[in-house]
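With one protein chain held back, the other chains of the complex are shown just where they sit.
Letters A and B name the chains as they come in the text, with residue numbers starting at 1 for each one.
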Amino acid sequence: MSEEANMPLWEVFIRPRVGLHHKHVGSLHAADSTMALQAARDVYTRREEGDSIWVVASKDIYASDPSQAAENFDPASDKVYRHPSFYDIPDEVGHM
Amino acid sequence: MSITIRNALLHSVVQIADDHLILGHRLSEWCGHAPMLEEDLSMPNMALDLIGTARTLYSYAAELEGKNRTEDDFAYLRTDREYQNCLLVERPNTDFAHTMLKQLYFSAFMKPFWDAMHHSSDATLQALSHKAVKEIAYHIRHSGEWVVRLGDGTDESSARMSAAVSALHPYTDELFETDAQRLHCIEQGVLPELGEIKLQWSQTIDTVFTQAKLHRPNIGFPQTGGRQGLHTEDFGMLLAQLQYLPRSYPGATW
Partner (left out) sequence: MYSQGLIGADSNIVEDQAFLDAFQQRIDAEEKIEPNDPMPQAYRNTLIRMIGQHAHSEIVGMLPEGNWITRAPSLRRKVALLAKVQDEGGHGLYLYSAAETLGVSREQMTEELLSGKAKYSSIFNYPTPSWADIGTIGWLVDGAAIMNQVPLCRCSYGPYARAMIRVCKEESFHQRQGYELVKTLCEGTAEQKAMAQDSLNRWWWPSLMMFGPSDTDSQHSDQSMKWKIKRFTNDALRQKFVDATIPQAELIGLHVPDKDLKWNENKNDGKGGYDFGEIDWDEFWRVVKGHGLMNKDRIKARKKAWDDGAWVREAAQAFAKKNVAA
């Protein structure tokens, strides 16, 4: 079966309530974005899981390569001076 | 509430409840057999909305009647002659085109109906209208999007959609039918005038049909009778299934 024959896959993001981020919850199939949004509503919000939905065509998502994870993310680990606890402040100053 | 208006209201509430239960029942027949898995979730969602509204209405009918009957007595222990749903909602599912069109026809009617019911003089129905209108607005969107896609999809889907229009359109007149008791409710401000609702229904159907490249036929010979308890043969089979257990085991609790 060719890729063409398959109904496109969409990634679904739900915002639990205003003030929060949309969060990835899963995926589904739909022919277009309108139907994907409706399917997302029917599949992923049956129990009041959210108040806003994003759908993104799965083919449009680009991801970092796990084999590059070390070079991508490890260099941040020794930059302790980016964190407030790195700096000594007299106790008398109080909260800063 | 006067006895006349109470009886007229009871009569009308049961009719509206019957519409919702029967359409919900038909939709529920799809569960597990839908054209795609996503739709196996969408159709039950709509069915649950409709059956939920039917339950509220039957309970209200029982209260109006004051004879200690329950929602289930109304659903399970009335004969086909006592059921007063419009014929549209009882028509068999046939295929996905018929099912979505039936849903659109009904929802396009109920949306302005519930909108208008926000001003009903009946507190129970007014409260219900605020919940029901949101549900039905989504049903219009869902069935409407499908009618557009099927109408303007492939040659086959377009032919099936046109066949559904020919088959179901004659049943739409009955949505706007009134009888003496309904008229009494309208006069009392309990139920809305149907003129404005019909206009809005037509607008919704025209908008969707234009996008779907569908032709809206003239109704030469409208099909009616459901409100008088005169149903199509398929309805007997539907009730036989629906009522099988309570009829087979009278008095049992489930």
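Just so we're on the same page, contacts are C-beta pairs under 8 Å (C-beta built on N, C-alpha and C of every residue); 3 or more make two chains touch, one makes a residue touch a chain.
Predicted, not measured: the structure shown is a model, and the values here were computed from it.
Of the listed residues B:Y76, B:Y138 or B:F176, the one in contact with the hidden chain in the full complex is B:Y76. If you put the hidden chain back, the residue from B:P170, B:G229 or B:P246 that touches it is B:P246.
Think of the hidden chain as still there; on chain B it touches residues 21, 25, 28-29, 31-41, 44-45, 47-48, 51-52, 54-55, 58, 71-72, 75-76, 95-96, 148-150, 152-154, 156-157, 160, 238, 241-242, 244-246, 249, 251-254. Summarising the interface, chain A meets the missing chain with residues 1, 5-9, 11, 25-32, 35, 43, 46-47, 58-59, 61-67.
Everything below uses one rule, namely that only the chains that are shown with their structure count from here on.
Of all the residues in chain B, the ones that touch chain A in their complex are 36-38, 41-42, 45, 138, 141-142, 145, 149. Residues of chain A touching chain B in their complex: 7, 28-31, 34-35, 38-39, 41-43, 46.
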